[in-house]
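Apart from one protein chain that is not included, each protein chain of the complex appears where it belongs.
So that you can tell them apart, the chains are marked A and B in the order they are listed, and the count of residues begins at 1 in each.
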Amino acid sequence: MSDVRVAIAKTYKLYIGGAFVRSESGRHDVVDDGVNVPRGSRKDVRDAVKAARNAQAGWAKKTAYNRGQILYRAAEALESRAGEFGGDVGEAVDALVHYAGWTDKLGAVLGTINPVAAPFLSMSTPEPTGVVAVLCGPDDALASLVSAIAAPLAVGNTVVVALPERTPLPGLDLGEVLGVSDIPGGVVNLLSGRTAELVPALAAHRDVNAIIDATGDPALAVDIDRFAAETLKRTIRGEHSSLQRLEALTELRTVWHPIGA
Amino acid sequence: MSETTTAPQGTTTNGREPAAVATPRAPLRWEYSPAPESTDHVRLRERYGLFIDGEFVEPAGGAYAPTINPATEEPLAEVAQAGADDVARAVAAARAAQPAWAALPGLERGKYIFRIARLIQERARELAIVETLDGGKPIKESRDVDIPLAAAHFFYYAGWADKLAYALPGDGVVTPRGVVGQVIPWNFPLLMAAWKLAPALATGNTAVLKPADTTPLTALLLAEILQEAELPAGVVNILPGDGSAGAALVRAEGIDKVAFTGSTAVGRDIQTALAGKDIGLTLELGGKSANIVFEDAALDQAVEGIVQGIFFNQGHVCCAGSRLLVQESVAEQMIERLWTRMQALRIGDPLDKNTDVGAINSAAQLARIGELVGAGVAEGAGLRQVSCALPDRGYWFAPALFTEASPAHRISREEIFGPVLAVTTFRTHAEAIEKANNSPYGLAAGIWTDKGSKAFEVAAQLQAGVVWQNTYNHFDPTAAFGGFKESGFGREGGAAGLRPYVRQGA
Partner (left out) sequence: MSPTRTLPHVDRVGIQERVDALAKRSIKGEAKREGLLLAISMLDLTTLEGADTPGKVRQLAAKAVTPSPAYPEVPSCAAVCVYPTMVRAACDAVAGSGVHVASVATGFPAGQTPLATRLEEVRLAVADGADEIDMVISRDAYLSGDDARVADEIEQIKDACGDAHLKVILETVELGSYDHIRHASMLAMDAGADFIKTSTGKAAEGATPGVILVMLEAIRDYAQRTGRIVGMKPAGGVSTSKAALGVLVLVKETLGDAWLTPDLLRIGASSVLNDLLAQYIKTETGRYGRAEDFSRE
């Protein structure tokens, strides 16, 4: 008997539609001095957006309470696996806890009963925008990434994330946590790869409704906005309170109903 | 008139004639006599300049263009046409006025806006007549909808001016954007000016507003009202002009926020032009809104709602219920009821108080409607168009509906912005939702059912910013209005309408 044990390396994969997959392109990049990660392609973007679209109605239809519990459970899962992230996940966990609590409050904060001058019940409620592209900045820490994902999720959107080009590992590891959480497949989709390839493909995808642009690159912002304009996508960038971010990721819907027996 | 509008009218190219009603004996015809609103009360100037820094001024380029009455093609007045230099001058005036305006206590700022509301009410009759003369809409709509709602909008936002901290949840620190550039369409000229200006002013911004080139007059009367209200010079500047003036305005140096209402094509152009800039943008764009009638609806009220949805303001309404989705089990009788009801529409002189459908706003719009209706016929949908005498001059299009309009037809997908309804059927509520959402637009929708639980179930699944249940085309300053998807972003009305005009602490 030998006491030698050969460690096995982790194979990093994209997280699309609830499954861990290699890039359809078969390409890889090397990060962190020797870790192979998939180099996501335009077709991976396509698959991820499709998965996000398919998951969106079901995610939005869950009760706000249920979405809140699912996000809270993701926080629990992340906390319990802190070791995989080098120990410091507190801020990221707190972001999940924060947004988990928003799910059933936003309607009360942004929703209104409108005192219209006619015999109607008129009410405006925040509704999810749809599929949100999250474009990470090159140095985004796990906490920023988790905030950028949790905000759209809290209000019923689904997301496709272009992870930081050089530091995708925390994001890919997050996928492993989410993969065993109760977040349904397709609600969060995580892509590693080259910013120059993923970001334009995501920003130009006609089935994306909104973009959180955290790239911090002014030249790229012009391209993103131009692509966004093709289908009138909402884009948000810069510093926001969580409420402002939530509002930017929702659509107010006003419903009128007559009052009269 | 374009070729398609002279296609056989009052006939069906597809589908049946309405069922005959037995005629009782000794019928008597009782016709309404003409009841034109007198225009004696209105004194238009021969020429209107640009309104910059509190004064009417000559345009730098010296260009003027007539604005015409689309019901007669007669010119009403010569109106200055703003150019890029004028835009710069107006933005500079707005910039200069902004700090003092923002520094006014909210209550005082609000009082100016209340004054504007009151002056609109006082001059309501004049404004209504001019709106109808310049735009072709029936006087009953100008009188009962456009002008009262414009006043209501100013009144509503006036009251917000000293309560912004409550309107905008956050840390209570609310700062105006600064100078806003606003471009508005020709379908509700004064009302759209009110939608734009009222929240901008309440939040301490100053504005440069460009009215549409075919309907500048009520905006210029509003400029007179602003003078009468002693609004500080430069707080609102009004630049009549064509699309090039609007394009210059939204691209102008020194603009902090842009608000636009109009076509999706132009909205896309503006978003592209502002790419990468930290300039706030709200867009209220086109629509192809579905009006969904279930078999358990109050059918007569649904018919009224369909009529109100598509023939109100000649269908020149961004949220017009231009796609009728009717449950197959009642489709035949709904179409016959609707067709019968359409015969009772009174089309003609917009100034006549009994007119239901007025003139098409412009020759260009008439051509656009004609082109799309021609496409509908060519694609095989069944056209029915009301047969009625139309005036010899002016731009007219008799109300029309297409039966068997397939979802693939252009008339089912493209915004016609005219009195043309595309009718298609569905079988289940799931199919209705799918068809309603099968559009790049997402502005509005109607649901007609007597079952409340179904109405809310369907509403929750529609990608539409406004859902009218058992009603259509209701507007109120307290209720947010705006679209999903390619119908734009941002909301107007309600507290939500304030948010695009401020920066809040993060």
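By our rule, a residue touches a chain if its C-beta (ideal position, glycine included) is under 8 Å from a C-beta of that chain, and two chains touch if they have at least 3 such contacts.
This one's a predicted model, so the numbers in the text were calculated from it and none came from an experiment.
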| item | value |
| --- | --- |
| Contacting the left-out chain in the complete assembly, out of A:Trp59, A:Trp102, A:Phe120 or A:Phe227 | A:Phe120 |
| Given B:Asp300, B:Glu328 or B:Glu434, the one touching the chain that is not displayed | B:Asp300 |
| Candidate in contact with the missing chain, chosen from B:Gln121, B:Ser244, B:Asn354 or B:Asn438 | B:Asn354 |
| Residues in chain B touching the chain absent from view | 19, 21-35, 140, 144, 296-301, 304-305, 344, 352-354, 450, 470-471 |
| Residue ranges of chain A at the interface with the undisplayed chain | 119-120, 258-261 |
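The rule is simple: only the chains that are shown with their structure count from here on.
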| item | value |
| --- | --- |
| Residue ranges of chain B touching chain A (in the complex, touch as defined) | 152, 169-171, 264, 267-269, 271-272, 274-276, 278, 283, 285, 440, 452, 455-456, 459, 461-471, 474, 476, 478-482, 484-489, 491, 493-496, 499, 504-506 |
| Residue ranges of chain A touching chain B (in the complex, touch as defined) | 57, 109-110, 112, 114-118, 120, 122, 124, 129-130, 209, 218-219, 221-226, 228-232, 234, 238-241, 243-244, 247, 251-258 |
